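Written out below as structure tokens is the structure these notes cover.
A protein chain is absent from this complex, but the other protein chains hold their places.
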Amino acid sequence: MVNKVYPDATAALDGLLKDGMTLMSGGFGLCGIPEALIDAVATSGVKDLTVISNNAGVDGIGLGVMLETRQIKKMVSSYVGENQLFAQQFLDGLLTVEFTPQGTLAERIRAGGAGIPAFFTKTGVGTTVAEGKELREFDGAEYVMERGLFADVAIVHAWKGDTEGNLIYRKTARNFNPMMATAAEVTVAEVEHLVEPGELDPDQIMTPGIFVDRIIHFPTASKHIEQRTTRPRQ
Amino acid sequence: MVNKVYPDATAALDGLLKDGMTLMSGGFGLCGIPEALIDAVATSGVKDLTVISNNAGVDGIGLGVMLETRQIKKMVSSYVGENQLFAQQFLDGLLTVEFTPQGTLAERIRAGGAGIPAFFTKTGVGTTVAEGKELREFDGAEYVMERGLFADVAIVHAWKGDTEGNLIYRKTARNFNPMMATAAEVTVAEVEHLVEPGELDPDQIMTPGIFVDRIIHFPTASKHIEQRTTRPRQ
Amino acid sequence: MAWTRDQMAERAARELRDGFYVNLGIGIPTLVSNYIPKGMNVQLQSENGMLGMGPFPYEGEEDADLINAGKQTVTELPTTSFFSSADSFAMIRGGHINLSILGAMQVAENGDLANWMIPGKMVKGMGGAMDLVAGVKRVVVVMEHTAKGKPKLLKKCTLPLTGTKVVDLVITDLGVFEIDKAGSGGMTLVELADGATLEEIAENTEAAYSVASGL
Partner (left out) sequence: MAWTRDQMAERAARELRDGFYVNLGIGIPTLVSNYIPKGMNVQLQSENGMLGMGPFPYEGEEDADLINAGKQTVTELPTTSFFSSADSFAMIRGGHINLSILGAMQVAENGDLANWMIPGKMVKGMGGAMDLVAGVKRVVVVMEHTAKGKPKLLKKCTLPLTGTKVVDLVITDLGVFEIDKAGSGGMTLVELADGATLEEIAENTEAAYSVASGL
């Protein structure tokens, strides 16, 4: 019987990492990022990575770790403003970035996973984002053609998962994780709660197990908060 | 305060129906079809409809009702084989049909709701489905361009809904309902269980209330079974 | 002498591998689920929005909200998940299903497939067949070798196509044929059914094919 469950992040990534590969990493800011898997990629020493991720972590946390180790050659992101090291490496010419509007990024990833090589969107028409891309009119409005994205490996974080690879995300930690899980040759998931098949309601499964090749139980996610905002008790 | 809850299907469709309009109707076969809303459209007498629905019901049930009343001018469907009356009206030239592969149909509806006017797919390349459509090569494979679909009114069936319009579907009754809910000027939902906001788990809501304009409580859905298949008890 | 429907399904089941996600068409392909080897984990996808399809329910336990792509009542398994039609076909189109086993009216020597309409007859529609053959990595056809005495394995399909260069393997009541759909290797007869002869196949096949060594 195929066993998708691995003892830890390093074991789960064994054999998957190659210099120059393309990696998708879930999360929005530090919310819902695959912490353990990112750390294991950093520890592995794999380099010249193209990383597709909405953000680039913050200094020392999340993808920020891989910036410290200079493993990233190129980022495909919508916003990297929280990271000083990123700014410095970018200005020093050590890494490049392909800025993609957040919704276009999400849709490109979904398209990649759904067998759609290209689609048209209004987003970015008339801006630098559309430069060099095909423009086209439909029903009197102008659209730009964007391409699907597909990675060698996707790493995602979920709240619950079963040994079959079925995943459920929690609140806004869902974000880019479900699409990325569909858009890579191999998808590795870390879950806060690992359960047996049958323990998840089949109507509530957000990522069916078909998309998940390897899974680890990671109950100790640190889940950093970037902007801790509160209101006074009344 | 805007009130989305209507007393019955006829009230919920009041003012929305016009001859020659385009209607999306959820369901796969007779599973998850908006029974009450279909019956109310039939009773209304509106005619010359273009109906986008994966199937056309069976004789006397679901969209089959609207075939009896000859209200449908054109169907956009992937499979209509369960319906004798459909066959007869088609052969008599009383209605036309635009056959669309099931996955392309689902994706065209999703695209329409997601602001994507067109996308490329491998499905149908080299077949009659691709005739007259743009073909294009990406990374060595050939694809056909398909257009998004958007309707004047969508009618959908859900298991649970709240008065805000948030919907949850049950098992394979989900099918085309979630996409159709996003792809019309006005979406009307019938739900088996109508609850107050806060009673649905926000992580489990499949159609956010933003997509639902009107909703009715329909606890008495008859839910026909087309192929009752069973196995002997051992 | 030739394979029965069940023998054809049994042969098709030998294409399954542990961990596979598989879509089975209606007819003989549905029978394949009876021959999944014990201990092998194979999950069946139903394109109306279900992965991990279980057997038919016991009488009285049918659920109208729980049907397969053939509109038959089915059951859940512990592994089951449900999803929308858009997500289901994203799964299919995106190449995530390992194997599709389906029936056919005609298969051409280059892998072209026709299985959805006969001109002049009422057209029922292609359902999800075009999506499946275009999207699934490996497509296995299970069909009778002939229809009313006429070959179904042809040089070129005469019926409207479901897909072009999509079929990898054809299992008929007379034998098994591999098709090099991506290359120029054409069609090769790789197995004979019990009691079938090379002559019988030659007489009933229009398509050009090689015969694997050892047959």
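We call the chains A, B and C, going by the order they appear; numbering starts again at 1 in every chain.
Keep this in mind: contacts are C-beta pairs under 8 Å (C-beta built on N, C-alpha and C of every residue); 3 or more make two chains touch, one makes a residue touch a chain.
Since the structure is predicted, the reported quantities are computational estimates derived from the model, not experimental observations.
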Displayed chains contacted by the hidden chain, counting the whole assembly: A, B
Hidden partner chain, touching residue among A:Leu23, A:Ala36, A:Leu95 or A:Val129: A:Val129
Touch criterion as defined above, residue of B:Gln71, B:Gln89, B:Thr104 or B:Thr182 at the omitted chain: B:Thr182
Chain B residues touching the omitted chain (full complex): 1-2, 110, 112-116, 162, 164, 166, 182-183, 196-198, 202-203, 205, 208-211
For chain A, the residues touching the chain missing from this view: 28-32, 54, 77-82, 87, 90-91, 97, 99, 101-107, 109-110, 121-129, 159, 170-179, 206, 223-233
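The working rule: only the chains that are shown with their structure count from here on.
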Chain A and chain C, separation of their C-alpha mean positions in angstrom: 35
Euclidean distance of C-alpha centroids - chain B vs chain C, Å: 28
Chain centre separation (chain A, chain B; CA means) in Å: 32
Interface hub residues of chain B, defined as touching at least two other chains: 107, 121-122, 170-171, 174
Residues within chain C bordering two or more other chains: 76, 82-83, 89-90, 92-93, 135
